[in-house]
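The structure's right below; bear with me while I get my questions together.
The complex is shown incomplete by one protein chain, all other protein chains being positioned as in the whole.
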Amino acid sequence: MQRMNRISLIAALCLLGVGPTFFPGFTMYLLTYALIMSIAALSVNLLLGYTGLMSFGHGMFIGAGAYTVALMTRYTGIHSFEVLIPMSIVTSAALAAFVGLFCTRQIDIYFAMLTLAFGELLYALFAKFYNLTGGTDGVRVEMPALFGYVLKAGVQYYYFVLGLFLVCAWAMWVICNSPFGKAIQAVRDNEIRAGYLGLVVMKYRLFAFVISGAFTGLAGVLLVSLTGHAVPELFQVITSIGIVFMVILGGHTSFLGPVIGAVVFVFLQSWLQPLFFWQFFLGAAIIILVMFLPGGVLGGIQLWARQALNRRSSSAAQIS
Amino acid sequence: MSALVMNILLNGVFYASILFVMSAGLQIIFGVLGIVNFAHAASYMLGLYLTYGIMQALPVGYPQLLWIAPLLAAGLVGLFGLAFERGLLKPIYHRDHVFQILVTFGVVYMVDDAVRYVWGGYSIGVAPMVLSMLELGDVVYPVYNLVIMGVALGLAVFLWFLFNKTDIGRIIRATSHDEEITEALGVSVSRVKAGTFLFGSAIAGLAGGLMLPVSGGWPGVGMEYLILSFVVIALAGLGSVNGALVTSLLIGLVNSIGVQFFPKFELATVFILMAVILSVRPSGLFGTTR
Partner (left out) sequence: MGATGPEQEVILSGSNLVKHFGELRAVDGVDLEIYKGEVLSIVGPNGAGKTTLLKLLSGGHQIDRGEILFMGKNIGPMSLIQRARLGIVYSFQIPALFEHLSALDNVRLALLNREGKTFIFFANVARFPKVRKEAQEILGVFNVPEDSPASALPHGQRKLLDAAIAFALNPKLLLLDEPTSGVSTEEKGQVMDTIMPIIRQSDTTAVIVEHDMEIVTRYTQRVIVMQQGRVLVGGTPEKIMADAQVQEVLLGHAPSG
């Protein structure tokens, strides 16, 4: 089982590595988009799968990252990744710290609602203040430079994003398997016991929220550089739910599930969107997933693989 | 009283009325089922669009008949809510509440597109059933809006009576406190949940139907009120209908003042208020930890 995992992983990485040689331009665009959303999905899962908190407002961090780029460029002229990326991470982390202070004090339902509310609040602000933020028109963004060199959209940008994705994935893997990672899982599994051990539960949730927000902000930078347009809709719940959906689709009980979910979602969306009633299928898919495939795609595959290899699976979901 | 103050008050109470009708349903559903029902937005939207459809189908020339539309629509929405609760929620009651919420969200998206399919993506609108205005001091105010306020008030009274004076109300309260004991006492908790969801959805549908002449309709129309309802119930404390009455008024007035004096901030004032209050009282003003 472990070996199969490792082989699939290596195969996937190889595919990602040589993809541009074989895939047409639009597929590369989608793949880039998928990798960016994978970063966001992984960070949402840090919160959902590992800490047990479902955020309906993570779109606000994508928006924060996107608008950091847009507004920095507009007002200071700075337009290079080496500045914008750290800046966005800082902005998103600060936003997460602020919002988190309110949200992490709450129990799960309140948490979900509050994150949603804050996302909508930011949408309301950014949509109204036309002079400052471009209002509902948004702000056009051109590809930032990387150490003076402007990456060409397409293959070059793809490799850049791939590189950052790998870095982020590795970083999050370390975090999830660190003492902190174990601590947040403990908080998720048994908040009371964690308290009895001496852990201040809110502190861990807040910190997880900040880390999660920071990574999602990075995704926002990459996203806006790809699409070229920062819009207030990014702050809205539809963006946030989309990311949560990717996580659940891929499987929130494993580390890489969200990545698979992001890839499947992006390609599925591009395939279905022209079919007009995209939202209908999204809604139906969410319902079907929650009801019948709690482990998501990856969970389903693992289950099938285990059965195929004729082994009894344990009833507990394992965080790998 | 100056016209400005009257306007602010009236608009505030009007806004509060709709918020209360929406929030009351949410609170009751939360009390009994333990979930925050995002599908309320779908109920509101369905109520609005069904009212439109019914009005279109009614014979012309009998303006009184138009009043039936929102009521009929509310009933239909209630049935839709019942079907949803029995079909999609009941099988997953044992799951973590956030997943149940996700399912209610799925319904919103489905209904949104369904509405788009049937009635198109354009805005719709009708004239209010009562077009007259009433003179209140220096202000002239639509009677229709006053009717809506009346409905909200009626609902508040009805709910007070229901919960404090009737057996059904007692059963509902018992179920929200402790399912197991209530079940042991011979009450079918399952039926209580179904009935609660039906009622909650119906009044959300009623809210939508009544608002059709006021604001018109477009796909996604329920979301703004839903989000504001969330603020109302979060501030009130989840499950507290009395609290929702108070916070609806609070939010309604704050919004009304905001629109008047800080038009750019409008919605933001509400959220800022929420953030401030929740940081001091995390369980809401009238909340108890569940």
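Lettered A and B in written order, each chain numbered from 1.
We adopt the following convention: a contact is a pair of C-beta atoms (placed from the backbone, for glycine too) under 8 Å apart; a residue touches a chain by one contact, two chains touch by 3 or more.
Here the structure is a predicted model, which means the values were calculated and not measured.
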item: Shown chains touched by the chain that is not drawn here; value: A
item: Given A:84, A:116, A:175 or A:263, the one touching the chain that is not displayed; value: A:175
item: Among A:169, A:183, A:282 or A:297, residue touching the chain not depicted; value: A:183
item: Among A:199, A:238 or A:305, the residue in touch with the chain that has been omitted; value: A:199
item: Residue among A:36, A:84 or A:211 that touches the chain left out of view; value: A:211
item: Absent-chain interface as seen on chain A, which is shown; value: 171, 174-175, 177-183, 185-186, 188-190, 192-200, 204, 207, 211, 314-319
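Just so we're on the same page, only the chains that are shown with their structure count from here on.
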item: For chain A paired with chain B, centre-to-centre distance based on mean C-alpha positions, whole Å; value: 32
item: Chain A to chain B touching residues, read off their complex; value: 54, 101-102, 105-110, 112-114, 116-118, 120-121, 124-125, 128-129, 237, 241, 244, 248, 277-280, 282-287, 290-291, 294
item: Complex interface listing, chain B residues touching chain A; value: 35-36, 88, 91-92, 95-103, 105-114, 116-117, 223, 227, 230-231, 234, 238, 264-268, 271-272, 274-275, 278-279, 282, 289-290
